[in-house]
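The complex appears here minus one protein chain, its other protein chains still in place.
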């Protein structure tokens, strides 16, 4: 499992605590993007790493993303939310991430969103440069459709496609995204694996119906907890999801690990699917 | 052509008559699924076969399907309509179909619906086991999208994808389903090849417009009959459809064969397409 919910405005101290808590739980991968926290979170994380000392880096995997330009006071040169997957931008962004994170390599760099102006050969060149210089070990993409994935995978080796998937957002299961990855034996990373904000705070009929179903199942499975049920649901898909956990609450992080060993009954899996989609299977 | 309309509640006697009528017409393939008649039809068909004597089996091809779990009083253990494409379920379902149908082999076994929890390698294993034991000769799927088909075809040999197609339901012609099969030289089986209930009893403008067009064409082609026109329309597609006929009326079964030799004028084909879709081609 991976941790990464960078909307929160943590101090380096508090982040250092959270990192240690995660490592203690065996959650050793941390998911970043240059733009998280309006281009600020990587830097705070880097300070936290610095506080924790150099030995901690070898125990963790750092993931980050590049390719989105965000309109924010921290980037006054950006006039419109846009993408940049040029060679120069990818390399500069990765190098800035290294500096912010206070590390000399990234375990994984992702193109954050499919850019209609992407030249696949140019991205491949940037990746090769970053790999050969030892700055990035592996590469992937995020939020790519199957044809976008194929376009880039034809030019360079991709280890993942990080996409949204949860019981309230099941497109990936049916639109070919997971089919493609399963065929290619590539495991997706999953952002919003529980659909947290929507699941816990939403009010639509779909959410209410799903909460009802999940609460009933949680009771059935020894009160394991709703988020554990939903994570186990995701982990049961044969594509082999790597969920990116969002919670910052130590207790919930601890409980999340329970999902790794929870096998839902097949019919219970479909009860959740039906509740999330609002109709039974065909 | 194939026969299979198992909603009807036939006695074994009456089914034996129907089988003999079909065989006499050269309709030798019978399309089943474990769930038809709420898990009852295979058994009645098996009794009918038993009445007809052992020699009849060699003159026919038996198709059945597995993978759906239906909520019904005959399966009190099923709490939710759901899928199961596990190795154990596929093998057990095929073996139960053999017992119900009173035969020692199936000509073709299909996965009835695409199961998001399908492990393609596991399905391939189940198929191999059934093939090596002589219980099933060929394998296929039903209602699969192109990416779902490709996922499984990558692991095992599939001889068909049984899908819905008729002049009121033309998605397969345009969404890549037939393109994929034509490229791979695989012929689809077609369920609802006429769109019978909707075509004959529907009331929407599309249906009325289509009926009007088909009646005019039937008159043009020597009063061959509306269902013959619609079957000929389907058979004219280069993908090479195997329609699964639904009617139990001897006269209509006899007439259906006429479609095999009826070549519609190309413009007449597009008159039907336009009437069914409600707009001319682009």
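The first chain written gets the first letter, and so on, giving A and B; residue counts start at 1 in each chain.
The rule we apply is simple: a contact is a pair of C-beta atoms (placed from the backbone, for glycine too) under 8 Å apart; a residue touches a chain by one contact, two chains touch by 3 or more.
From a predicted model like this one, the values you see are computed outputs, not experimental measurements.
Trainee: Quick one: say which of A:56, A:124, A:151 or A:184 touches the chain that got left out.
Mentor: The one listed residue touching the chain not shown is A:151.
Trainee: If I consider the whole complex, including the chain that's not displayed, which of B:95, B:125, B:179 or B:226 touches that chain?
Mentor: Looking across B:95, B:125, B:179 or B:226, the contact with the absent chain belongs to B:179.
Trainee: Out of A:72, A:102 or A:143, which touches the unshown chain?
Mentor: A:143
Trainee: Given the full complex, what residues of chain B touch the hidden partner chain?
Mentor: That gives, for chain B, the contact residues 146, 170, 173-176, 178-180, 182-183, 236-238, 266-267, 269-271, 273-274, 280-282.
Trainee: By the contact definition given up top, give the residues of chain A that touch the hidden chain.
Mentor: Interface residues of chain A facing the absent chain: 69, 78-84, 86, 113, 116-120, 143, 145-148, 150-151, 154.
The rule is short, and it goes like this: only the chains that are shown with their structure count from here on.
Trainee: When the C-alpha atoms of chain A and chain B are each averaged to a single point, how far apart are the two points in Å?
Mentor: Here chain A and chain B have centroids separated by 42 Å.
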